[in-house]
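The complex appears here without one of its protein chains, the remainder shown in place.
Labels A and B are assigned to the chains in the order they are written; within every chain, residues are numbered from 1.
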Amino acid sequence: MAVTKLFGASVKRREDPRLITGRGNFTDHIRLPGTLFMALKRSPHAHARIVRVDVSKARAMPGVVAVYTGQDLVDKLAPVPCAWLIPNSDLKVPSYRALAVDKVRYVGDAVAAVVAENRYVAEDALEAIDVEYEVLPAIVDQEQATQDGAPQLYDDVPNNIAFHWKLHAGDFDSAWNQAEVKLSRRLINHRLIPTAMEPRGALAHYNPGTGDLTIWCTSQNPHVHRLLLSAVTGIPETRIRVIATDVGGGFGSKIPMYSGEMLASAISRDLGRPIKWFESRRENYVATTHGRDHIQYVDLAATREGKVTGIRVKSYANLGAYLSTASPGVPTWLFGLMLCGAYAIPAVHVDVFGVVTNTTPTDAYRGAGRPEATYLLERMMDLLARELGMDPADIRRKNFVPKEQFPYTTATGLQYDSGNYEATLDRALELVNYQQLRREQEELRAQGRYLGIGFSTYVEVCGLAPSAAAGAMGFQGGLWESATVRVHPSGKVSVFTGSNPHGQGEETTFAQIVADELGISIDDVEIVHGDTEMIPFGMGTYGSRSLAVGGTAVIMATRKVKEKATKIAAHLLEVAPEDVTFENGRFFVKGAPDRAKTFQEVAGAAYLAWSMPEGVTPGLEETHFHDPINNTFPFGCHICVAEVDADTGKVSFRKYVAVDDVGNVVNPMIVDGQVHGGIAQGLAQAVYEYAAYDENGQLLTATLMDYAVPKASMLPRFDVDRTVTPTPVNPMGAKGAGETGTIASTPAVANAIIDALSPFGIDHLDIPLTPERIWRAVQERRG
Amino acid sequence: MKISGSYTIRAPRQAVWDRLIDPQAIAGCLPGVEKLNQVGQDEYEMSMTVGIGPVRGTYEGKVRLANMNPPDEYQMQVEGSGRPGFVRGTGTVRLADGPNSTTQITYEGDVEVGGPVAGVAQRMLGGVAKRLVEQFFSCIEKQITSS
Partner (left out) sequence: MQITVKVNGVAHTHDVEPRMLLVHFLRDVLNLTGTHIGCDTSQCGACTVLMNGKAVKSCTVFAVQADGAEITTIEGLARDGQLHPVQEGFWEMHGLQCGYCTPGMIMTAVDLLQRIPNPTEEQIRHYLEGNLCRCTGYQNIVRAVQYAAEKMRA
């Protein structure tokens, strides 16, 4: 690994100048002449038969150009695709129409599309559409939905069970039978709404003359969207260009294919005019995917010394009304495989029931499956510690995979690349001054004040890969990434990456890597992303994979460039390539550093091509598709210190320490930012955020007035530190940092609050731990 | 959302019954009713403007009276929708003789509020539903006593 000037430096972000001056390229900023605006009529009912859709009044309104119903598009648009077809699980994928045809199945299911000269008219016309519904009984709770007699969403999905996924590794039954300690719990990991600050939208422009569709959209993975758009519209991939330059946050919610982008494309083709659609926040809340929503039954077997010998989980995952693009994989593979966490647990049995209900579809949300596994494990570790009277730090230490055992293969079959779990725990304990904190806790309790200390010693899988594993898991795509490094005749470099950042700062970090590799100024390196016309192919940005997978592709392509440039330099210097050294942007003859060509000179020569070595073609550009040999496994220890006011249930945060190990770090400032934001989202799940439905399937938290996205005053300051255990999986030794904070923080916060409440005999409460929930629990115990 | 309660009107049962199934009397006592037309046997179309919390809007809807068992009991089905969302509800109203020629009314019902208004309305209505119903019956009572 070439650790040179920029690797490891907090280089200021190159994307910022446009974003702090209001010159970003977000989708809704793009204007095309003749654009029509599309608005969608969405169902107010969670479950109903569509008796009649009368669009005549809307069609007659001035300014309205067209109105489409589901029936109008049946032959023009295939159903919304599901692309994670998990095997051996009796998976059923019901048809999901962009505009519902016979039935609506959640509040927000689209039934008609209006296209008008401007957004105001389009919204007005929605009012004039008359839909007659025959309202049917709705089902919201996924466990109840599997009971006999529950309302059925589909004729061919009995008991609403879309799949039953199993992973039985090791002999749990004998572990359970021989267990000295048995713990059984029902845990709820509730539903969340991703809430990227930029809602979703698209501007689709079909040119009937060329047959080209250009679509600007809010996408984490433009090539995947191109492929899926091609599949649903029938327009060849070669004729579709997807552009997503600046994307205002995603957190998983901008991975799936949605009806809005599909409709804008199909209608643009139908009318031959550009179509813009941009959802409102309320629309975003009911019709963009939600996350989490598991009901988990957990059995934990352990010895009296506190060694966990087995874990069994039966989980009911709420999929919502339809199966979104990656939805079957999230609560299964991404959850079940991680149920060993940082611990050497020999037996893991997981059964996951994917259940359809009359709610908004769920899919990946920051962490996607791994937060649900980590919360479960970390909560159970605390319960075990409580049961045995052990310190929660000690119980974790006792069960850690020891650092000598890496690479370590878990019972579930993952190979953890590298790790030193105790080091992060030790560092975090030191940072909070643990022993003194426990003493203080005792003193405060004597005064009727309730301080709690919560741990989360997590490990996560990221840099999702390799492609062969994706195939085995039924994921309908590869998990590699591509990069093209184009050296221009002047020696300036354009890098085309298939990763597609939406806040992660790859325009900066990838440029740092390339500048280092080529020994040139970072100002001579441009990173290009988010345009399918310019980039070979890309899997996109999610799963903390951009640096580990996309960054590696960039390095490998850059190294190919260096290899070719070395040959050209050797030719120019009239020596053999083996006799040329490349350092700090200069090629020179070994032992004669004055005989040299600069990188720029070699680039120029490659394009002039007046004199090329035998067998070397002109130009200097290389592409690399990188398929990693393994995932990476970042880990760490988060400790939350919180005080609970037992009379009001109010929680105040005293301290939050995060010690993460994400391997080598390219840009510490950016990684810190990722960790802060991640913690904020995970902490919010523990105490604030909750997507609430009533029993009829009405989303009660459908605006930012009701859904508690944390404000600045609701969050503490986070103390962030790191240990460094490089991964052998890629040449940078970097693991991934996008999701660690979210995965780690929910259990750390919940454990702190429950620790604070332990004098009341409380050992578990379901999150979110709102003041009301805490207050009720305390009142109940106080009698 | 379930609502239930009782109310005593100082008037005899038959007089109360007559008012409670009289569309004009009902319209006069519901807040914001702008029109009420009979469209069938015991079936009415109405339009009303209601503000629930910060969300104010006009709802077009239907009211149907069913299972009429004079002067003891009837069911009312209400359905309305408008820009802020929709309301659907069914309820049963029972009348019984009270002391001193009063009438004891007991009611129970199930209301569904949907659309943009749902989040706000359900929290607001939970608290004020009882008061709204009492206002309605007290208005009916005034109509009877003043006539």
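Here is the rule we go by: a residue touches a chain if its C-beta (ideal position, glycine included) is under 8 Å from a C-beta of that chain, and two chains touch if they have at least 3 such contacts.
No experiment lies behind these values; they were computed from the predicted model shown.
Undergrad: Where does the absent chain make contact, in terms of the chains shown?
TA: A
Undergrad: Of the residues listed, A:24, A:407 or A:478, which one is in contact with the missing chain?
TA: Residue touching the chain left out of view: A:24.
Undergrad: Could you tell which one of A:249, A:604 or A:759 touches the chain left off the display?
TA: Looking across A:249, A:604 or A:759, the contact with the absent chain belongs to A:249.
Undergrad: From the list A:99, A:603, A:666 or A:679, pick the residue that touches the absent chain.
TA: Residue touching the absent chain, from the options given: A:679.
Undergrad: Which one touches the absent chain: A:534, A:575 or A:669?
TA: A:669
Undergrad: Going by the touch rule given at the top, which residues of subunit A touch the chain that is not shown?
TA: Touch with the absent chain occurs at residues 12-13, 15-24, 26, 28-29, 31, 118-120, 195-199, 246-249, 251, 280-282, 502-505, 669-670, 672-674, 676-681, 703-705, 709, 711-713, 715, 717-718, 741.
Just so it is clear, only the chains that are shown with their structure count from here on.
Undergrad: Please tell me the distance, in whole Å, between the geometric centres of subunit A and subunit B computed from their C-alpha atoms.
TA: Whole-Å distance between the two chain centres: 48.
Undergrad: Any idea which subunit B residues touch subunit A in the complex?
TA: Against subunit A, the touching part of subunit B is residues 1, 81, 83, 85-86, 88, 112-116, 118-120, 122-123.
Undergrad: Which residues of subunit A touch subunit B once you look at their complex with the stated criterion?
TA: Residue positions touching the partner: 44-46, 107, 127, 135, 282, 694, 696, 698-703, 705-706.
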